[in-house]
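Taken from a larger complex, these chains appear in their original positions, while the remainder are omitted.
Chains here go by letter, A and B, matching the order in which they are written, and residues are numbered from 1 within each.
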Amino acid sequence: MKLAFKLQDIVGILAEGTIEGGTDEPITNIAALSKAQPGDLAFLGNRKYTPEVKDCRASVILLFDDYEGVPKPGQAFIRLENPSLGLARICGAIEALLWPQAEPGIHPSAVIDPAASVDPSAWVGPHCVVSAGAKIGPRTSLESGVHIGREVVLGEQCRVAPRVTVADFCQVGDRVRLHPGVVVGADGFGFETDKGIHKKVPQIGNVVIENDVEIGANSTIDRARFSSTRIGEGSKVDNLVQIAHNVVIGKGCLIVAQAGISGSTVLEDFVIVAGQAGVTGHLKLAQGSVIGAQAGLRSDTEAGGYYRGSPAIPASLQHRIDILNKRLPELFKRVATLERNTAG
Amino acid sequence: MKLAFKLQDIVGILAEGTIEGGTDEPITNIAALSKAQPGDLAFLGNRKYTPEVKDCRASVILLFDDYEGVPKPGQAFIRLENPSLGLARICGAIEALLWPQAEPGIHPSAVIDPAASVDPSAWVGPHCVVSAGAKIGPRTSLESGVHIGREVVLGEQCRVAPRVTVADFCQVGDRVRLHPGVVVGADGFGFETDKGIHKKVPQIGNVVIENDVEIGANSTIDRARFSSTRIGEGSKVDNLVQIAHNVVIGKGCLIVAQAGISGSTVLEDFVIVAGQAGVTGHLKLAQGSVIGAQAGLRSDTEAGGYYRGSPAIPASLQHRIDILNKRLPELFKRVATLERNTAG
């Protein structure tokens, strides 16, 4: 971050807390208690780190109300009921300062089709393309080099980062964030093979992204064969994730980096797919199920179930197998001993 | 899709079939029998779904010639020898309407080096770059923000989506489709380490992509150390795939999403590498071999062989091991019982 706060500014952002001691040092960074230097703000978010406070060199420390101790010279304590919440407020204030709402307008280098509609409160940055029939909603910003295809609808207050592609006919809700390099609406991977020739199956559906979704950098979400690939409201997708054609993701799901979901699979609400996991096609993942990192899921899940391994099985069984696997050398020896003894 | 067809239009596209019943509803969507609504076209592609026809609410249903039953009021049946083929024809017609051949021309914001050559029938979209010595073939279209490096050759009727990079000296055949964010010709990952310093090994080869290849969104294909990394005719590569330097892929191969092929490995024709599989370097995958999802292949394959697991082994053996793995807790108990019994 490139900001400097005075103690006063921080107190102002918090709008609560008891101050003890003081500092003239401008605060330019947030750091862990054990690593903080003068000029840093540190925080005691978890009581197990309480002993670290007394050696902490931060200029400002957010603490629990009942912390026993006093600040060092040139150091300020701010006592709060919930220091983590206080930190979140400060971070939110910094975020708003670092990334203010873009000024409305259209950069002269952007190419807007005459048949597109851009809300007057939206921002379209340099080298963006907005194609025929596309609609850009209020206060949505396209940062730079963004490609918006024909008939695409983007809702309000979306933030679209550099080099994002939203291909023809896709629909994006409100407050959606698309990080750099995201591709929404490339063709699904569908071929029919006839005598060794892979003939393309037309992919004539689209992608629908509901409100409050976030998609991480360079992730790819393919358009449906027909109808729609869908990412449900409030779901969050990390970087380099692959979501294939006709996948339907429910509300509040989390898909972690480098995971892949194959075609036509349905995720009910609040499903979690951890990093590098793979889910095969045409499955149904019931509400709240959790697929562990690097798991390879090949069958439907039960609501709230937790699955691990490749192929994935219930995590508790996989956990026992992981332990027993390490004991295989021992088991082979025990069987050999038994064989010697029973042969004797 | 953003189109509306009348029953007449559909019959016209099919150019065959027996019509029964009728509908005035404009057809705006294609849906599964069990989910279709008025305004949808549904199809019976697989006889096992025959019972679903009688409750299907679609306005038009494609059926087998010999289907026993009659349409509901306001519903049309179209009887065909091969309803799946009929559907493919309709989808193809829709695709051609949704994505017509681009008009020839060069957008004024594109930057074309005077020493590049663009066929008069090609389209170069906004913010594209075509570098010195590059050749863009007839009816090829570059959608937007595409980077074509120096001396690159693109054949005819290629479709290059937004934000694709084809780096210097690479060659692309005819009818190749590159989806958004594809990177062809980045440097291979080659370093020689001397006293902890990784010195770059120059990557002075290129990438050759043969005719009728399709590469999925954000996939990366590295240039060769020298000579060429090659993707053979008619091979199809899904999204987020990594193909390393000097890999040679034969004809008609399928490489599914998030798979990775390490340097100098050779795939003969019709090899399939499933999703998230990894193949180490300097291997030879014989014709028609299949590498399962998430497999980790470390040795050459036999023609037509099917491999699974990490490290990958013949799939039939891996399948037995998967089953026995789940029985490990039981096996440990059985061995303990044997030990008690023989000790007794």
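What we mean here is this: contacts are C-beta pairs under 8 Å (C-beta built on N, C-alpha and C of every residue); 3 or more make two chains touch, one makes a residue touch a chain.
Because the structure is a prediction, the values reported are computed rather than measured.
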Assembly size in copies, with 2 chains present: 3
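What we mean here is this: only the chains that are shown with their structure count from here on.
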Rotational angle, Cα trace of chain A fitted to chain B, multiple of 5°: 120
Residues of chain A touching chain B in the complex: 109, 111, 127, 129, 145, 147, 151, 163, 165, 167-169, 181, 183, 186-187, 189, 191-192, 196-198, 200-206, 218, 220, 222, 225-227, 240, 242, 244, 258, 260, 262, 276, 278, 280, 294, 296, 310-311, 313, 317, 320-321, 324-325, 327, 331, 334-335, 338, 341-342
Chain B to chain A touching residues, read off their complex: 1-2, 29-31, 88, 91-92, 94-95, 98-99, 107, 109, 125-127, 143-145, 161-163, 177, 179-181, 214, 216-218, 234, 236, 238-240, 251-252, 254, 256-258, 269-270, 275-276, 293-294, 310, 322, 325-326, 328-329, 331-332, 335, 338-339, 342
